[in-house]
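The other protein chains are all here in position, but one chain of the complex has been omitted.
For chain A:
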């Protein structure tokens, strides 16, 4: 979808900011560019929408050279989010969000509908559309910044440290929200950051740069397991390397693939029978297509035995779930924080794929003890 062919950028006469860069980005991929300050991340990104013109080489989007397209048209088809957010203070949130559609001359009604549709994506109420940016918190403003980039539904979005200026908690929330959004909408993202945790969490592939050149391009997993050289190793940091030595990082690799489930239309007495058989105290509730509806546990059944007869009447729908490609490290931390005994694993369509329980984690720990002598350290970190 996006290809760099021997792209270089020289500032002035001699300052080589980007040096003969080659990179191929697939459709729907989340690419993080990371590297020390001044290594050319921003320059690389801005060349894509021609805010900076390459000195040499070619950049192709869907096979077409960006230099052959009018700048203005090119940019309207590429979303752009920056660290400073850059919302226009004299426009309402609604006007800010639908600016690109306005430039594309969408009719007013359509723009309004689009704004309402978008603001729902980030769980803000419609009232916000009539407010001004300075009335919003930093986190809210950057949500709007992201929506503005999504407004005309561009296939490609560029983001330059979009969450860099936010406090850690807000950042964490926005990262999750955004990763989710990206996967749902299938956007291709080029995301500049200098936070390794952020890159590991978000990226499908990470591009590590140094002095205008690419040092390594790989999945977060691969980079953590096989750093290309000492520079990468130092850049990632020793702690992260050790943690991932066992080579198991994603929830999908350790989950129990046959969780105890019950169909939502079953009766409560069947549920109890199932629990006894499987020796569990709660069951995940699913529908015909194996979509996860929620869970029921023994206490709920006890309390509602007289009033209710089917599972669907008492199912608890509020629960924390993870995806197969979620990081084990994150998942463990969250289970501990929320005091949950297990976490169901679902795919994008909310289909149940498996479950991670505290027992699964214990297995993981035993494995690593028997598998490797020196990982006793991990045992303590996991508990």
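Simple rule for what comes next: a contact is a pair of C-beta atoms (placed from the backbone, for glycine too) under 8 Å apart; a residue touches a chain by one contact, two chains touch by 3 or more; residues count from 1.
Going forward, contacts and distances are computed from a predicted model.
*Asks:* Choose one: "Quinol dehydrogenase membrane component", "ABC transporter permease subunit", "Alpha-D-ribose 1-methylphosphonate 5-phosphate C-P lyase" or "Acetolactate synthase 2 small subunit". The correct choice is the protein name in UniProt for the chain not shown.
*Replies:* "ABC transporter permease subunit"
*Asks:* Pick out which of A:58, A:76 or A:179 touches the chain that's been left out of the picture.
*Replies:* The missing chain is touched by A:76.
*Asks:* Of A:134, A:317 or A:349, which one is in contact with the hidden chain?
*Replies:* Considering all chains, including the one not shown, the answer is A:134.
*Asks:* Of the residues listed, A:67, A:103 or A:362, which one is in contact with the missing chain?
*Replies:* Residue touching the chain left out of view: A:103.
*Asks:* If the hidden chain were put back, which residues of chain A would touch it?
*Replies:* 49, 51, 71-77, 80, 82, 84, 86-90, 99-100, 103, 130-132, 134-135, 148
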